[in-house]
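Some notes on the structure that comes next.
As you look at this complex, bear in mind that one protein chain is not there, while each of the others sits in place.
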Amino acid sequence: MNKEQGEVETYPTAMAVSKRESISIFGGDLSQDFIGEVSFGAYAFMLIMLREPTPGELRLFEAVLVALADHGFTPTAIAARLTYLSAPDAIQGAIAAGLLGGGSRFLGVSEDTGRVLSEKLASLKSVPTDDAGWDEIASKMVADLKASKMTIPGLGHHLHKDGDPRVPKLFAIAKEVGTFGPHLALFQAMGRVAPAILEKNLPLNGAGCCGAALADLGIPQPLLRGVVLLARCAGLLGHIADEMRTPVAQSIFEHVESHAISSYPLD
Amino acid sequence: MNKEQGEVETYPTAMAVSKRESISIFGGDLSQDFIGEVSFGAYAFMLIMLREPTPGELRLFEAVLVALADHGFTPTAIAARLTYLSAPDAIQGAIAAGLLGGGSRFLGVSEDTGRVLSEKLASLKSVPTDDAGWDEIASKMVADLKASKMTIPGLGHHLHKDGDPRVPKLFAIAKEVGTFGPHLALFQAMGRVAPAILEKNLPLNGAGCCGAALADLGIPQPLLRGVVLLARCAGLLGHIADEMRTPVAQSIFEHVESHAISSYPLD
Amino acid sequence: MNKEQGEVETYPTAMAVSKRESISIFGGDLSQDFIGEVSFGAYAFMLIMLREPTPGELRLFEAVLVALADHGFTPTAIAARLTYLSAPDAIQGAIAAGLLGGGSRFLGVSEDTGRVLSEKLASLKSVPTDDAGWDEIASKMVADLKASKMTIPGLGHHLHKDGDPRVPKLFAIAKEVGTFGPHLALFQAMGRVAPAILEKNLPLNGAGCCGAALADLGIPQPLLRGVVLLARCAGLLGHIADEMRTPVAQSIFEHVESHAISSYPLD
Partner (left out) sequence: MNKEQGEVETYPTAMAVSKRESISIFGGDLSQDFIGEVSFGAYAFMLIMLREPTPGELRLFEAVLVALADHGFTPTAIAARLTYLSAPDAIQGAIAAGLLGGGSRFLGVSEDTGRVLSEKLASLKSVPTDDAGWDEIASKMVADLKASKMTIPGLGHHLHKDGDPRVPKLFAIAKEVGTFGPHLALFQAMGRVAPAILEKNLPLNGAGCCGAALADLGIPQPLLRGVVLLARCAGLLGHIADEMRTPVAQSIFEHVESHAISSYPLD
């Protein structure tokens, strides 16, 4: 698989290429065309998608980033604070530790929801034109997921049992800016039909809604989790700033240590 | 240090607090006041500073984030791509690996520059009112750093030997929006006086300029590195998207493996 | 899900519990019974399994750890070195970055092999008593995996195309110490039957053999990857020591940076 002796190896990239005089990116010049000219959210969108967002796309993309940035004392935020407590000299470690919780259980919901919706949409011969049409497709999808005994991503929240307050706001923005596409339509329909099929009240959650919104923006499915991580990075930075001002990690550690009991030998 | 038996332990936080019906943050409501209402950059600023940025502050803050987001194939971007190659199923690991390079050698320049400038400013009895005044202070600072044989952060770039193109743009934005404060003034003066004192041409670099700009925005010194990490998180996401489209990590690995030679025993 | 007001919360653990006078673990005393009394490998085994290994089990367990510790310039070793280059002040970040490559592509082979073997063994009504019996089962397993178009873990190595030199040594040790169990027997049979079924020469690899050996030692399947990570941690430490003595990361970075070409816009 190695290159032949003497063959010149090159590494293609669509990211920045720096020369002595300038830094080129996206067919433009970093300093002239981007610094101070586009928002950080717009630039992040470009880094992933290699094209500028429309104003409507940008509004929804930034809304999703804000919605996902922080949820208070999540396991990942606590892990970041405990890491900061142990290694205050290397805050990159605390941020990284927090992001490493970005797996299947908590931060993976956006990705899982996007995948389930995308797979269903890919199987459709035609896209519905009204709510009744979406409800029919969503009913089939939810019933199939129920039959397969899989968890249905995007449904339910351990605190917001009557509805996640972020969901209606995200729907409203997407409709307002004209980016309410098939993923959001199917997701919304899922919320309408799920309670009757599952025989319990599992409202749509914000993480799932963000996954549907990002999928409608064209973010590739394997990168949905990455966008969540970018949002969460800002939240973790907030938690570390908070920990610097008002430390709690030492108290959490002491609480756990002082309530430890030995479970050895196991029964 | 543990709480007395029976005493109620609480964990104060200025980050989001979720209730069944709502998510509160910064004295407002996440969905009503922030999602779709503020940019991601503005929200990140608030997460750190607990106050909204002015429009001028926001323009400079987002400019800095864009300036720092990506520099092409840096060691950290390569590390992230190699980690993605090894563990494509857990992109949080690839992002985290990239951020872990956020230490003293590369990403630490912004922080180090901010610290050196802040320390000098803290020692001043009065702030100069013209360039000549700043040059005098900068000359003393550069001469002292030279005498102490310390590396002077913010000076020099391995590629941009005639000047980092980001620096004049950041100065221009800060002046335009009215946030050109003492850190940027001292940093700019450092660029004017350093070549003569050091007897070599070491132009101001972008990372240092970003550190000075963030310090003028009031970002606490220990969090400067954190802002760099947030910016870099977007760049790493871009590199992983790039690696998915146009893989290079396998070729880098094969290049290194096929050019390995044993250095054992050491001479 | 939260505890009732006033209910005492406790956190059970089979790990160490420290008191003012002593540190208790595994029903013994850390200082009296373990420090200087057992090898690090034996203690690691106990931390996972909560029981002492027999001398034979320990010999195989340590052999596996040695076999997996280092493979030269793997993607993870290169990632660790690049991270050390960027952040030499926080070597925990370099080690962590290296471990984060412990995913499906490279370090996951041991885990995947262990899982495939365990699943097959769990489906057997009786265990064969001779090679012919194992060959029959392995033939069915390999044919099924081939039919399902899945990659068969434990087969093939990009360099050791005529056989991985670690495999016969690990078989020999397991037989010598009496821990050659059904996972290794099925794995060995897989090596005998695979070439004819797959119509190409894919010898057994060392990572897969280690997975089979660890499974025979009773290491739970979800922890196989963890044992690989422990082994690799020692290797990464070696690479960082090596990088301190004989740096190569800067050259790797410069090689990549100087061979970058822009692939934007994509064709």
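By letter and in written order, the chains are A, B and C; residue numbering begins at 1 in each of them.
In this section, a contact is a pair of C-beta atoms (placed from the backbone, for glycine too) under 8 Å apart; a residue touches a chain by one contact, two chains touch by 3 or more.
A quick note: this is a predicted structure, and the numbers were derived from the prediction, not measured.
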Which of the chains on display does the removed chain touch in the whole complex?
A, B, C
Residues on chain A facing the left-out chain by the touch rule are 72-76, 78-79, 82-83, 85-90, 93-94, 96-97, 100-108, 245-246, 248-249, 252-253, 255-257, 260, 263, 266
Residue by residue, what part of chain B touches the chain that was omitted?
1, 8-14, 17, 24-27, 50, 87, 89-90, 92-93, 96, 100, 158, 256, 259-266
Residue list for chain C contacting the dropped chain reads 1-3, 9, 11-23, 25, 29-32, 34-36, 38-41, 43-44, 47-49, 59-60, 62-63, 65-67, 69-73, 77, 90-93, 95-97, 99-103, 107, 159-162, 165-166, 168-170, 172-173, 220, 222-223, 225-227, 229-231, 233-235, 237-242, 244-246, 248, 250-252, 254-255, 258
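By definition in this document, only the chains that are shown with their structure count from here on.
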In terms of Cα-based centroids, which chain occupies the most central position?
A
Same or different for chain B and chain C, when you check if over half of the residue numbers at their contact belong to both copies?
same
Would you mind pulling out the distance in Å between where the CA atoms of chain A average out and where those of chain B do?
23
Measuring centre to centre with CA averages, how many angstrom lie between chain B and chain C?
37
Which positions in chain A are in touch with at least two other chains?
1, 9, 11-14, 17, 25, 90, 92-93, 96, 100
